[in-house]
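Here the complex is missing a single protein chain, while all its other protein chains stay put.
Naming follows writing order (A and B), and every chain is counted from residue 1.
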Amino acid sequence: MARDLFAELKFRDPARARALAEAIRRNVAAIGRPVSVMHVCGSHEQAIARFGLRAVLPEGLQLIMGPGCPVCVTDGPEVDEAVALAAQGVRVCTYGDMLRLPGTARSLADAKADGGKVEVVYSVSQAVELAEKHPGDEVVFLGSGFETTAVATAAIALAPAPRNFSILSVHKYVPAAMEVVASIETTNIEGYIAAGHAAIITGFGIFEPFAARTGCPVVVAGFEPLDILAAIAKLTELMRDERPEVFNAYPRCVSREGNLPAQQTLWKVFRPVTGKWRGIAEVKDGNLDLRPEWAAIDARRRFAIDTAAVRDADAEEEAKGCICGSIMLGLAVPTDCPLYQRTCVPDSPVGACMVSSEGQCRIWHTYGGTPDLRRVGT
Amino acid sequence: MCLGVPGKVLAIDGLNATVDFFGVKKELRLDIVDEPVKVGDYVLNHVGFAIRRIPPEEVKETLALFDQILEITGAKEDLMAADVRGEIAAGKDKP
Partner (left out) sequence: MEKPARRIGLKHGSGGRAMRQLIEDTFLQLATPVDGIGLAALDDGAALRVGDRWLVVTTDSHVVQPIFFPGGDIGRLSISGTVNDLAMMGATEPVALTCAVILEDGFPRDDLEQIVRSMADTAREAGAPIVTGDTKVMGKGEVDGIVLNTTGVAFADRVVTDAGLRAGDRLIVTGTVGDHGMAIMSRRHDLRLEGDLRSDVAPVNGLVREALRAGGEDVVAMKDPTRGGVAGVLHEMAAKGKVGIVIDEGAVPVRDEVRAAAEMVGIDPLLVANEGKAVIAVRAASAEKVLAALRAHPLGGAAAIFATAIADRPGTVILDTGFGKRMLAEPEGELLPRIC
């Protein structure tokens, strides 16, 4: 019966969840002191928040949301490029997540309200269809998301695309997020939950040098509640035993080598370049740029994008006060930030932590702190 | 890392597949999936592309993995007990 299959494939059995929570509690108790682990995936945070999983974790364990939301770390000037194109009359196609992300001054939603041709698409192939439907328009697809999503963009670049179609890439690369966190000296992160769907593409083998170098175990996790709890249970067990290993807790989707055809597609079209992430300084190899061979389909080469008109230099200057980087590492709290609730609010967020509905600053703003619901009764 | 939802392949036409997501059907592209896909297979959808063919035996293996993790921590025996405790607690919450 459809419902049973759904439940089975979805791994949401509450009894197992309770047992896994108990396993986590035991591991953390055995470690004997407070510990912090980090995940680097917006969808993991969505799942954790959605199912209220932090309420079942023991108090000695801090699960921090790292810079893993690709939309939230897309920088203001990058959005400005898309907004400028819309202002120049280009038909800009974007995933829904990016629509309201502000550039230094405005978002694509603002550009749309001002008469720009901005379309929300669910898939990059829809953007191609729009190019075919409007042969008189230049159609640009704003490619956002990590490598999981970049592969789809790459596949489209390789299939012959219409002459009036091009790509503005703001794609990001997940392993770079973990590297940037690990490279900060004051970091107190002792274990990492790796993003499951990005790992489908890259494989989990790429984390082995990282684990060896940092001395931190890495567990690859899926997105159902049991996936996440099982991964945390395994991670805390590895931390307890001081084993800096990589463990794959998502074997139904992730392998050591990953999806080789997808990797080939990805690296044929993209290359990693250093870039600035919103609220964090430069991230080495953090951005995915179209290779020079693809100049013909690269919006940055096709158009002279004039961001001067849509940029707000004052806002950019002020944004330098953003401390999202420290907040994302658990080294600072929102109230430590000079911009928090003054110039940085949900309607006009400056840093990633306020952009994301699950970001620390957004949560604090909405609820006046992090709500502890452990003891709320009916 | 982003939203990936599993569904069952109903029909294939070249690089396009019609996939059933538990009552809702959608067309997916097969350009980047890791293995050849046939009707009846489960695939993971991400932005309109299948990114993984989920081997059916993996569901059982995943549950076995969870149980193995529980066993190592000695929490597996607790599973039964937790079940009972859970039932009692749930009974308490109702007015």
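What we mean here is this: contacts are C-beta pairs under 8 Å (C-beta built on N, C-alpha and C of every residue); 3 or more make two chains touch, one makes a residue touch a chain.
From a predicted model like this one, the values you see are computed outputs, not experimental measurements.
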Query raised in the report: With respect to the chain omitted from the figure, which of A:V120, A:L158 or A:A315 is a touching residue?
Result: A:V120
Report summary line: Out of A:G76, A:G196 or A:P225, the sole contact with the unshown chain comes from A:P225
Report summary line: Logged for chain B, residues touching the omitted partner chain are 1-3, 5, 21-27, 45-47, 95
Requested in this report: Could I get the residues of chain A that touch the absent chain, sorted low to high?
Outcome: 2-3, 6, 12, 14, 17, 42-43, 46, 49-56, 69-71, 95-97, 99-100, 109, 113, 120-122, 126, 144-146, 149, 225, 345-347, 357, 366-367, 371, 373-374, 376-378
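Keep this in mind: only the chains that are shown with their structure count from here on.
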Report summary line: Chain centres from averaged Cα atoms put chain A and chain B apart, in whole Å, by 22
Requested in this report: Using the touch definition up top, name the residues of chain B that touch chain A in the complex.
Outcome: 1-4, 6, 22-23, 29, 31-34, 42, 44, 46-49, 51-52, 54-55, 58-59, 61-63, 65-66, 69-70, 72-76, 78-79, 82-83, 85-86, 93-95
Query - For the chain A and chain B complex, residues of the former touching the latter - result: 2, 5-6, 8-9, 11, 14-16, 18-20, 22-23, 26-27, 40-44, 68, 70, 95, 122-126, 145-146, 148-149, 151-152, 155, 158-159, 174, 195-198, 200-201, 223, 226-227, 230, 233-234, 237, 249, 251-253, 258-262, 265, 377-378
